[in-house]
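If you scroll down you'll find the structure; I have some questions about it.
Here the complex is missing one protein chain, while the rest keep their positions.
Right, subunit A next:
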C-alpha cells in the first residue's frame, strides 16, 4: 500500500492482557484508494485482505426499487472462480447487517451497491469483509445510525477460544463463529456459526467478541481522525 496525499494507512497490533485475553492479528486499513466508486476501502487482518467499493445513492431498476428506502445490493467476489452458493450466504449476512445500520429511509428509490473483492483469505474472511464494508460505507459518506465491526472466534479442540484465527487455526478448530457487533450498544447484529458448541461457550465467545470490537472501533476512530486532520 503506497501512501499518497489523500490516503491514509494505519497499523496497529492489539493485545489485551487481563482476565479475558483478546489478541487480534495486526490489522490495517486504507480508504479512498479507488477512483471510480463513491467510497472504497481496503481492510487487512494479518494476511487476510478484502477490498470494498460502494456506489450510491444511484438510479435503481424499477423492478428492484422500494418506495420508501434505498435498495442495498452486496456482491462478494472470491479470489478465484465465480461466486458460488457460499458467497451468496456471505452476501446475505453482510447485506442485512449493513441494512440495519444504514439510514436507508433517507434515500428512497435509490440503489446502493457494495462490492467486496477477496484479495487473500487467511482465515476470518467474513469479519474482514464486514470491516471493509463499514469503512467503505463511511468513506462514501452514507448516513449510518451506528458503525459495525466483524469478529471471528474459533474454539479449539481443547476448549480454548481464539479470536481472529488464521486459516490453519480455523481448520483445526471444532467450532467457528463470526459476529457483527454494533458500536452503539455493543450488541450482536449478525451471527454465523459452524461446528457444534454449548450455550456457555457461545456466551463466552460473544463476550470476547464484544471486548475485541472495542479495539476495532477505536481503530476506526483513530484512522478517520488521522485522515481528516491531515487533509486540513
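Keep this in mind: contacts are C-beta pairs under 8 Å (C-beta built on N, C-alpha and C of every residue); 3 or more make two chains touch, one makes a residue touch a chain; residues count from 1.
Keep in mind that, in the parts below, contacts and distances are computed from a predicted model.
A.B. asks: Can you pick, from "Peripherin-2", "Immediate early response 3-interacting protein 1", "Ribosomal RNA-processing protein 43" or "DDB1- and CUL4-associated factor 13", the UniProt name of the chain not shown?
C.D. replies: "Ribosomal RNA-processing protein 43"
A.B. asks: Give the residue, chosen from A:89, A:105, A:160 or A:218, that touches the chain omitted from the document.
C.D. replies: In the complete complex, the chain left out is touched by residue A:89.
A.B. asks: Out of A:43, A:197 or A:217, which residue would touch the omitted chain in the full complex?
C.D. replies: With A:43, A:197 or A:217 as choices, the missing chain is touched by A:197.
A.B. asks: If I consider the whole complex, including the chain that's not displayed, which of A:100, A:119, A:144 or A:167 touches that chain?
C.D. replies: Counting the whole complex, the residue in contact with the absent chain is A:100.
A.B. asks: Give me the subunit A residues in contact with the hidden chain, please.
C.D. replies: Contacting residues on subunit A, toward the hidden partner: 85-86, 88-89, 91-100, 175, 177, 180, 182, 185, 187-199, 202-203, 206.
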